[in-house]
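This report concerns only the one structure given below.
Omission of a single protein chain aside, the complex is shown with its protein chains in their original locations.
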Amino acid sequence: MEVKLRVRRYDPEGDRKPYTQEYAVEMPDSATVLDSLIQVREEVDETLGLRCSCRSSICGSCAMRINGRARLACKTKVVAVAPNGGTVNVEPAGNMPVLKDLIVDFEVFWEKIKAVVPWLRPEGPEPEREYIVDNDKMLNLNTTVACIMCGACVSDCTSLEVDPGFLGPAALAKAYRFVGDPRDGHKLDRLKQYTEAHGMWDCAHCFMCVEVCPKDVAPMDWILELRREAEAEGFTNHNGVRHGRSIAESVKEAGWLDEGKVAMESMGSIGEKLALVPVGMRAFFRGKMPPMGPMHYQRPGAESVRRIFEELEAKE
Amino acid sequence: MVYEHDVLVIGAGLAGLRAAIEATRKGVDVAVLTKVHPVRSHTNAAQGGINAALNEGDSWESHAYDTVKGSDFLGDQDAIEVLCQEAPGEIIELEHMGVVFNRDENGRLGSRAFGGASQARTYFVADFTGQALLHTAYEQSLKYQIRTYSEFFATSLIMEDGACKGCIALELRTGKLHVVKAKAVILATGGVGRAFEPSTNALICTGDGMALAYGGGAPLMDMEMIQYHPTTIKSNGALITEAARGEGAYLINSLGERFMAKYAPNMMELASRDVVSRAEQTEINEGRGVDGCVLLDLRHLGERVISTKLSQVRDLAIDFANVDMVKDPVPIRPGMHYIMGGIKTDITAKTQVAGIYAAGETACVSLHGGNRLGANSLLELVVFGRRAGESAAAYATSSRHARGGESLAEKDAQHIKQLTGAKTKGEMAGPLRLELGKTMNEFCGVYRTEDGLKTALDRVVKLRERYKGITVQDKGSAFNTNLTAALELGNMLDVAEVICRAALFRRESRGAHTRLDFPTRDDENWLKHTLVYKTDGEPRLDTAPVTITRWQPVERKY
Partner (left out) sequence: MKYAFYPGCVAKGGAPELYMSTRAVAEALDIQLEELEGAACTGAGVLSERNPELADTLNARTFAMAERLGLPLMNICSTCHGVMSQSNARLRKDPEYLERINKRLAPERLHYSGEVSIKHFLWVMMEDIGLDKVRSLVVNPLGDLKAAPFYGCYIVRPTWVLGYDEKPERKHYLEDLIEALGAQSVEYQGVDKCCGFPILTMNRENSLRMTGTHLLDAKTQGADMMVTPCPLCHLNLDGGQVDAAGVVKANLELPVLHLPQMVGMAFGMKPERLGLKKNIVNTQPVLKKAGFA
């Protein structure tokens, strides 16, 4: 079949801004986008720059944006992204500076990984043989260990787009790998570090990383697990914790959200609470203040909701 | 720029990183130089596990004998003893570094069965053990703050007075050449799979270190020993781990028979890889294949086992063979996978050239002789990676730097200028490599003949001539992958020629080397290693004895 590619290119030594170039190559029906790009590079245009190595989704080299979404080129069949023979758009991964064509500066990524102290830090004397650990605890880590550091999640993370300082999904998933490892002796230090600015609470839980990860790591799920662990270990002086608790209390109390109360209770400082006043005022003048406090009525069946809460909270 | 270090490790797979960590622990200044970021190394692709005689009731002697037998008695038994004696300690070391090994019901390291092993002694992390080990080693390199020149391509070794004193390296990001001086160099650049087409190997496996050492005067040993892995996917050569068979998968032919009963009635699907590959190839050649493949059947294992222990290969089969192994058997065939041969080293990882050490697939100690057992490769990386680090560190304390500075890079600069500067368009590297790959696969595969090998050699030599006329179309400096592909092709052609010559030299069949014109093993004449040395003219062939400590060669049956 004919594979048509529209590749976003950039030559750091030229004076052109990024531009697009179109290619067409003849490939077998089962070809991947990577197969096609390699064919272009070997037979059509040797100047095309891209990183690739294993061709079987384990080395993580070939993450790039295909039709606007980060994917591994070697794992993307052409027929899946261009079912009717259309042109496949290929761009470099996002959220990282472009060095040449599809090659991005991965230093951004490695800096974030390094920032979470990504090596096991056991405390106390080393046992002569292996540490004794429950297999369930090891299997629990398999998901985050399976991360191949391809950068697809970082490329498309919506929080990173607006805040380059955010640790990001890959680093936080790696952070969980250590928090969840019973052999690591620094769980509390780690949770404290990751609770701070640019850490776990900056994730907008938009599912983007879950969607794009080629190895089903679902970084967001582990960020949420970090949040649960942090709260359980007492790192509760954070709007994120206050917000979660307030929502839970609201629903437990009345079966639905008391928006105004939740907004107020989520904010830890007077300044933040005061900043809500103009927002509330605007709503008030439009006649759409949500029923707050004593005006917040109980939904029918609220006592059953309360019972369900009590049952499940007892299990925690 | 000119850089100076005590020990320079070229290659950042598990062997290279383990060597670097050990040398660092010995207190010398270490740098790692690698053409891809460490976590992109091909160690990632090892799926099944790492062997050690850790279980109660197991013994290093048993592990060693399995390895010796697996090697078809070509392995050096002193080296194999070291490998198996040190294995348990290395596994514990890895576990202490943080590897999330699978556990048994008592929380201890859990093992599984693997090919050619008389008992279950393979330790694993689901079906991505290589990746788990590599990433842990990378994390440790961060912990030890080991200087890493990432995306630097070693273009040549610095040789002075017959000793190696570092390398010249092309910084891929800028196209600049650097002089990296070192008192000792460890080559851990992996195998040469890209000289074969198809192959399970990554695009980066181009025999760079082997070519560098060969050019520096070190002989390459047992290069005819090429392992074809029994279960590779037809469309792209991707590997399905032996662990699938370890968990109980069957191999079936077009008649629905578990054909291994004819070839290895005891071990069946878990016979050594060369035996299984030959069996499959025979079934295919004799018309009992399915579309050039045989079938790997895992349906009886059930979804739970497959999704917990074999999740990665299930995805691979879905992506690249269009089959969900829970529901259907997977068509597979033998594919070029590993080279047992390599740069000759002793058991301290030292080569015959002063200052050059080697470990991993690049080296040949020889641990694997004529055939490597599954899960012994990851083991080799850590045991001999560590030894290389130790040896190189010790040597470096008594050695000194090369003389000279920037000018040491002059020769390579000229070569690159010549490749990129050509005005007229010559041949392209890509198609030439494809020709090389097809030639090697056709004539140096599972079954070989003298005529075939001669044809291969002839074609390789002709390709080397044509190589002299290739041009690099990309004239840029930044990330010129066109240029590196050309340099890699040069390395592959050197190594491919050695492979052909070694295969012609060994007139017997042993391990993975099966010659239809010399179909039996000939211990009287050929219980020895082949060596190939570079000369100004035709390469010089030689042999070396096999070290036998306690196991006399016997007939090899599974």
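Each chain gets a letter, A and B, in the order it is written, and its residues are counted from 1.
Here is the rule we go by: a residue touches a chain if its C-beta (ideal position, glycine included) is under 8 Å from a C-beta of that chain, and two chains touch if they have at least 3 such contacts.
For clarity, every value in this text was computed on a predicted model and none was experimentally measured.
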item	value
Chains in view that touch the one left out, judged over the entire complex	A
Selected residue (touches chain absent from view) among A:Met1, A:Val44, A:Ala204 or A:Leu274	A:Ala204
Touch criterion as defined above, residue of A:Met1, A:Ala24 or A:Val279 at the omitted chain	A:Val279
Chain A residues that touch the omitted chain in the full complex	158-159, 161-163, 166, 201-208, 210-211, 224, 227-228, 238-240, 242-244, 247-248, 250-251, 255-260, 263, 266-267, 272, 275, 278-279, 282-283, 286-291, 299-302, 304-305, 307-309, 311-313, 315-316
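The rule is short, and it goes like this: only the chains that are shown with their structure count from here on.
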item	value
Sites on chain A touched by chain B in the complex	11-13, 28, 30, 35, 41-43, 46-47, 49-61, 75, 77, 99-101, 103, 106, 110, 114, 118-120, 122, 126, 128-135, 138-139, 141-142, 145-146, 148-149, 181, 183-184
Residues of chain B touching chain A in the complex	36-37, 39-42, 44-45, 91-92, 95-98, 100-110, 125-126, 128, 131-132, 135-136, 139-140, 142-143, 173, 202-204, 235-236, 238-239, 308, 312, 315-316, 319-320, 322, 428-431, 434, 472-474, 476-479, 481-482
